[in-house]
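Below is one structure, written out as structure tokens, with a few remarks after it.
All protein chains of the complex are present and in place, except for one that has been dropped.
Moving on to chain A:
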């Protein structure tokens, strides 16, 4: 199909569709990934009863999001976009703090109770239903004000008719499909491997959210006192942020081809500190059971290890 982008007075319907769908994809992944991991953790550690805190957090965030959107759409006021970015930045930092706390706390508990990681995880989770709720709430709601502004933009748009909105929905559906696919992929693998892999994955997701938060605060002017604020560390020319791969990487890892020095520093520091702590505890915690011949990485989760109770899910520590 020939492109008339420069000559056309308005964007073609196809570009309208794809353009909006990449936004939907990115926003959908940004929202869904952390919730997905949280749900996978709870399911894998037999804490389905704690799922309601996840849904409570998600539900509350959605209610607030819709309320703000309706307020903008039908009220006389809107939200200052810079302010929305500041809120997103602060909420991102809080979300990172909770993720880090939960990750390290769980791996610590698991390391202490070496041999029974699942039980350790259960105990660790029991201390933090509030953390579970708040993380779910922030994962969905951290960009809530920005998303409400985005939705208002779509609701008011007349130039492209319904096509951009359709595109947005298509993108969100693809994001949901990817998230659900990752979920089923993740819950199928062996528990110990799952915890190590997902935990490592989560460290990178959290580092991306941290970098996102840093950029938001930079553009609000809260980090003006730091050297190198607002200056780009590098710029990958040719990398398309609004392409499919760009949206997926931005949605999951908050990756962008033109980070500032502060973003890069925050990202690197976070990985350099959190990842070794997490991995050392993980590998340390596994050393004891690894000595046993039965605990090779290959057998599926359902094959009971000697230390685990064979009783059905949920009844172990109730």
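Everything below uses one rule, namely that contacts are C-beta pairs under 8 Å (C-beta built on N, C-alpha and C of every residue); 3 or more make two chains touch, one makes a residue touch a chain; residues count from 1.
Rule of thumb we're sticking to: contacts and distances are computed from a predicted model.
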{"item": "Undisplayed chain, where the name is taken from the UniProt record, one of \"Lipoprotein\", \"YciI family protein\", \"Acyl carrier protein\" or \"NfeD-like C-terminal domain-containing protein\"", "value": "\"Lipoprotein\""}
{"item": "Candidate in contact with the missing chain, chosen from A:15, A:92 or A:263", "value": "A:15"}
{"item": "Touching residues (missing chain, whole complex) on chain A", "value": "3, 5-6, 8-13, 15-16, 18-20, 22-23, 27, 49-50, 53, 56, 60, 64, 68, 71-72, 75-85, 87, 126-127, 129-130, 133-134, 137, 141, 144-146, 149-150, 153-154, 156-157, 159-160, 163-164, 167-168, 219, 221, 230, 235, 239-242, 256-258, 317-318"}
